[in-house]
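Report on one structure; see the data block that follows.
Here the complex is missing a single protein chain, while all its other protein chains stay put.
Moving on to chain A:
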Amino acid sequence: MDLSYTPEEEEFRARLREWLAKVLPTLPDRPAPEDWPGRRAYDLGWQRMLHDAGYADVHWDASPTTRLIFLEETEEAGAPYVGANFVGLLHAGPTIAAEGTAEQRARWLPPILRGEEVWCQGFSEPGAGSDLAALRTRARREGDDYVVSGSKIWTSHAEVADWCELLVRTDPDAPRRRGISWLAMPMDAEGITVRPLRTLAGSAEFAEVFLDEVRVPVANRVGAEHDGWRVTMVTLSFERGTAFVGEVLACRRVLGQLACAARENGRWDDPVLRRRLGRLEAEFRALWRLTQWNVSAAEVSGGGVPGVGGSLFKLRYSHARQDLYDAAADVLGPDRLDLDRPWVLDRLSSLSYTIAAGTSQIQRTIVAERMLGLPRGR
């Protein structure tokens, strides 16, 4: 067991730190949450800067430990969050890298890394959330195209996306999981209607996407026809396995800010609150250790697709995040009801963490059946 870094890794850290110190002061403020085009431009611009400085591929090609250092340093320095690049960088891109053909990798990966194209995820449907295999969006083959009809829902960043990782049913007669395919759909294709959905936090973070006879080239299918379920499992394992890792550090920073705020408003004198923050500090320290443990395990086994351990991490982390912002409410006192105060909106947003990317109930079932080997339910 070792938590120290090699000289090369430390060198990478020093170089990155120096670069961040130089460029971050030159960045403009992040646009308001409602300003979608502004946010898209901002997030892509940041990715472009990372690319030009040689850090763009850190999520895919660098060693897992290097990626960890990248997350530590960018968070420590207060660098921008991946934002609109979330799907492309953290799960669509890695899926294409793992499952796509050479042409597909050449077509889609460089623009993600260069900050030129935004991706969204069209998996869920009104009747298929946790039960993703119940999806009904149909794709019928016509020559070199699939003709797609149906609808998707809760599609984050749909309004500003160029591409969508889309799940469609290519064989309606096959058993549920057998007739699915994974497609890359251009969002500017004819027949796509995006209707923004307001979240409980007030913003239009996600959307409904209606698909009416949309033509998607067969060449855009990643993986074999009807074998999309397997590809989907790869996508989900990236989404649960590695996509939230950097956020743990952000939570630790918020916790420190909460302690300062409590000092200032006198709530720190309440031992119950103080001890609660102390316990949260233990929690986020341990979540970071879990990250280091998983990263080391991946390094030892040769990397690749994250295992079911991601479900364990996601389950614990999503609840910890909610506890963190509940504690923030206690620090704020009555101001907890004021949307203009920091953390109030974050508290609302945190409610999605136990739902999106697989609910806590679904994660528990995965942990029980796949990690503990309990018999399958139903």
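In the analysis below, a contact is a pair of C-beta atoms (placed from the backbone, for glycine too) under 8 Å apart; a residue touches a chain by one contact, two chains touch by 3 or more; residues count from 1.
As a convention for this text, contacts and distances are computed from a predicted model.
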Name per UniProt, for the chain absent here [options: "Branched-chain amino acid ABC transporter permease", "Acyl-CoA/acyl-ACP dehydrogenase", "Transketolase" or "CoB--CoM heterodisulfide reductase"]: "Acyl-CoA/acyl-ACP dehydrogenase"
Candidates A:Glu9, A:Asp145, A:Asp162 or A:Glu247 - the one touching the absent chain: A:Glu9
Options A:Gln292, A:Gln322 or A:Ser349, residue touching the unrepresented chain: A:Gln292
Option from A:Leu50, A:Leu315 or A:Val344 whose C-beta touches the chain left out: A:Leu315
Residues of chain A in contact with the chain not shown: 1-6, 9, 65, 68, 255-256, 258-260, 262-263, 268, 271, 274-279, 281-283, 285-287, 289-290, 292-293, 295-297, 299-300, 312, 315-316, 361, 363-365, 367-369, 371-377
